[in-house]
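Other chains of the complex are left out, but the ones given are in their true place.
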Amino acid sequence: MNTAANAMSAEQRLAESGIVLPPPPSPFGSYVEAVRTGNLVYFSGMVPVWGHEPRVRGRIGADLTTEQGKEAAEQAMLSGLSAAREFLGSIDQVTRVIKVAVYMLTTPDFIEHPKVADGATDLMERLFGKEKLPVRLVSGLGSAPLGMPVIVEFVLEVA
Amino acid sequence: MNTAANAMSAEQRLAESGIVLPPPPSPFGSYVEAVRTGNLVYFSGMVPVWGHEPRVRGRIGADLTTEQGKEAAEQAMLSGLSAAREFLGSIDQVTRVIKVAVYMLTTPDFIEHPKVADGATDLMERLFGKEKLPVRLVSGLGSAPLGMPVIVEFVLEVA
């Protein structure tokens, strides 16, 4: 069973999961969503949007629970996957997830950043497998674009 | 006309723009301003200074308007270009702007981060052209060195 799971590609796992990717994100200013240099693809900070419309707003610890923050991190990561698929043609091009940084808007005394960030990296583990897990940075923001609770920045390695 | 513009190098565009670069920044501690590894050049976080003197201080949304924040982002990026020219000899060595991260000191409910960040990346677009635009991260700080409103971090690709 594990063997079968491991034999599946990331695109197959995504299809099986029933997850619907949001439309590929488009810039809010003078930048692009993805840049390749050598075998690395850098991505812009991803937010939980559908088009340019926030799917969620607010501060974790006040307006949103930790669990809702985690969902927002997953939504931002899904925008990132949509950007990755558009840029690469298929997320099966990914040989390793290198880095995921999860910036979150919280109350000043919030301390459960790792639980929120798991929303982004659990998704990557599910699609790419434990052996491709990235390094991770978590941090708490002072303010955030459009008042959205998370920003997810990431770097992928491709063949 | 566009053709002529595209044929100009980044140094030529900078000269034509009339922009005066600040002196190359020097460290505030135990670090350097630029490090090359392979074809990438990483730069330290750049702030709007002239020498070690802040050109602007304050929190965007309270002490400074969004437009003033945008100008501060441009000033920080200019310090970055000055560092890049010193390190590379000429900014014409740049084959691609890979990443620009704009960290900004704002009021807690500020939401116009993309407009502030455009101050840095509009400048890069003007000098290097649309086809070399980077990925971008924006985020709101809780506090900032010397009370300056922006920090700009960036990575360049060189030949």
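Each chain carries a letter (A and B) given by its place in the written order, and its residues are counted from 1.
The criterion applied here is as follows: a contact is a pair of C-beta atoms (placed from the backbone, for glycine too) under 8 Å apart; a residue touches a chain by one contact, two chains touch by 3 or more.
These figures come from a predicted structure and were not determined experimentally.
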{"item": "Assembly copy number, counted for this structure file with 2 shown", "value": "3"}
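The working rule: only the chains that are shown with their structure count from here on.
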{"item": "Inter-centroid spacing, subunit B versus subunit A (mean Cα positions, whole Å)", "value": "26"}
{"item": "Of all residues in subunit A, those that touch subunit B in their complex", "value": "27-35, 37-38, 42-45, 103, 105, 108, 140-147, 151, 153"}
{"item": "Residue numbers on subunit B that touch subunit A, as the complex places them", "value": "38-40, 61, 96, 98-100, 104-115, 117-118, 121-122, 124-125, 133-143, 155, 157"}
